[in-house]
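Have a look at the structure below before the remarks.
Missing here: one protein chain of the complex. Every other protein chain is in place.
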């Protein structure tokens, strides 16, 4: 009875489970780490050579962020966890066949064997299965079983890593690569006269674990932002108030995104890397046959960017890291 | 290198995508429907014989709730959508083998072929692949592409169906049945001296699309509650305020659940069926190797039930529908 | 012991208690009233000739808003209630002496004898003591004793009138007039090279019941906005979402004001009159010896206007009603 459909419908790939961690580069690692600890309430798990490993209080693995000292701000790498060891084998095979594979990593801090690769635009990534969980000291145990440790007493603490947004000289190429090799689905996209300006892609019920946005000058491999999650809308105003009083730069105040419906805000950490904070879950996608939503760029301002009044400043579309020497950091507020 | 693990790890089943709709029975269908429309801002899609089809404004299928006139309050059935037509074939095969299968449904209102079955406790369910989407009239289109229609102007409108909670004479048996035939994973459970009191199970990143709780008298097939989702914590207080002023019974005021971490509240609609409302996403599970969290019943009051002060009233553990003639409906407030 | 201070300190005037109601003019009264009822959940109390009387559900007098049909949008009048009949006598005497008095009003709908006057800029006002309370029908009584009626089931209902903001060709003159004749205290002000651009004035613990802002072209008697109060921050996002989906113009999305610290947003009702909505109480002033806070205009953008990122659009500083024929209504969103 359903035999006809069976012939037509291509079953999804369920091999990648989640974003596991992100590495960012910072020429001012001390100040960058202080931003994440003092303002966002994250914890330093370890410091090895020029790398600081950090986690949010509901991240359940050993860490979700690496701040690595570097000459310029920008992306180090993004790590994905598969849904099984077999899934890892299948994805490594696909990555090898794509020609974008690098090989198995030498370093395995906090996880098992990791296969490295780059997107067509040159963003470095890795995929692994085995992972080390956070080992919470008895004094810090929460009675809340799903919480990895007690809620921190400092800053306005974020709960977990949410997603990454990368600038690309060719968003369509990167998007297709992620879909074909890792099974990402394109949930929403912005097109301008048939040119793909941005895509939001996920392997889960989230609208995205990874987005790609057009880098306007054609530069490659840039970072647009890393996003951490609160899940509580008011917390964005609380942390924004704290950030403002402590002289951090807020690029875009709390508002609801049209794309993803998430309650969001944007701030730059001291090295210049943009950080997004999420105040709710936006909408979640359960429909297994989701058709990509396509926004025309002309409909985006005041609808697709911030749903409620105001529009994104130019910096949102133009600024990524590494950035030119003269950074227009305070576009929005001056 | 990962070959050893491969031999050990059983890959998950990804065949069921989501809860698609729920049918509830009501001896007072007019009042029950008025509760859902006037208070929760839902829309009547169609009325056929003794059935009223309703949807929330971000539900993307034709309907998510059927209110059917019946002699007693309680559950009609629960419908699941698979991730593909092939997945439907596989699940039907597993259900047939389980001995719990009924057969293909005669009625296909709003969806394609549906295979019916019951849980060991007798709750009626169905599973299908093809589904009819909501056809929004042009006047009601939202500029927000992921929203199925404009936000309603009445009540405090819920956004989408979230989950179902069923009382069972044997929660462990129902839980195992859902895991084995449909691939549900047990995210959290409550045990009392090794006896399973409750389980929270999902096929998605949610902590649960279905929960089973011990029915204390051994009665079978009862409904504990249906849950709709706001995603915004304050909305629970807004709707609670509205419900209180319009004389509906609020069993449990807004609070954070320990289990699932969701911001929740409970109310009874006029027929006596319990309805839960969710104010956020709780925590989401991305770890593909999640180990079931086990609460001892003695740790639940003030931790697993409501995280912040107060504990659940007895009615929460004892009351389901259909209920005995003398219902202790106002346990909490009197 | 305190005798020296006694000689120095001028005791405050406590004769005006509150803003009692506001009359606005609208060339599209039907649409203006629909905005207040469908979106803000207000109730029509009465309609007499070309006037519609409205109230919010926690306003305790008969009405707080009059929408009067007029050729142009703008202010009708503002009404103040005194703290006693004796206080009314004293204020009438002061108003008569100021030369701005008009005389006792012919019309006393919903209140007792009202003495009329204008500000130096020509805004019409009145002051009275006796007032008619809202007579709530038994069916609509709330169990919440301080609530004048049940929470409405439509729109995102505002709770009460909060304040008025008037554009003036000479804010300093109007401010001094209100201080001298009615006892208003200047809580905050903006100056630009010693010229007063705006003042926020109150007779209560609020930062203002009335503000005056510089009209840039020198036009007189304009209305900047009327403000209604929710007291709950999230409600601003809820009503903004509703307004956006129903095609109303949101000039400034929810944000925290620097001046007053109130959580605010701005929208235009269909006739072009600006409406502000307040999501909390901002800060309250209890210090009886409050010293006016003075902002330099150069420090206002990004601090005194919206505290968290972004700045006010030009329309906020330039647009009032009545407005020139070609109104730049959609400055912010286009």
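By letter and in written order, the chains are A, B and C; residue numbering begins at 1 in each of them.
The rule is simple: a contact is a pair of C-beta atoms (placed from the backbone, for glycine too) under 8 Å apart; a residue touches a chain by one contact, two chains touch by 3 or more.
Computed from a prediction, not measured in an experiment: that's the story for all the values here.
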Of the chains on display, those the missing one touches are A, B, C
Listed residues A:13, A:87 or A:144, member touching the removed chain: A:144
Only one of A:85, A:155 or A:322 touches the unshown chain, namely A:155
If the hidden chain were put back, which residues of chain C would touch it? 1-2, 5-6, 9, 11-12, 14, 17-18, 58, 60, 81-89, 104, 112-113, 129-130, 143-147, 159, 188, 204-207, 231-234, 258, 260-261, 280-284, 286-288, 293, 295, 299, 303-304, 307
Can you list, in ascending order, the chain A residues touching the missing chain? 38-39, 142-144, 147, 150-151, 153-155, 232-235, 237-238, 241-242, 244-246
Missing-chain contacts on chain B, rising order, are 233-234, 237, 240-241, 244, 250-256, 263, 265, 301-302, 306-311, 332-334
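Simple rule for what comes next: only the chains that are shown with their structure count from here on.
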Just curious, how far off is chain C from chain A if you go by their C-alpha centres, in Å? 44
By the touch definition above, chain B meets two or more other chains at residues 143-144, 147, 232-234
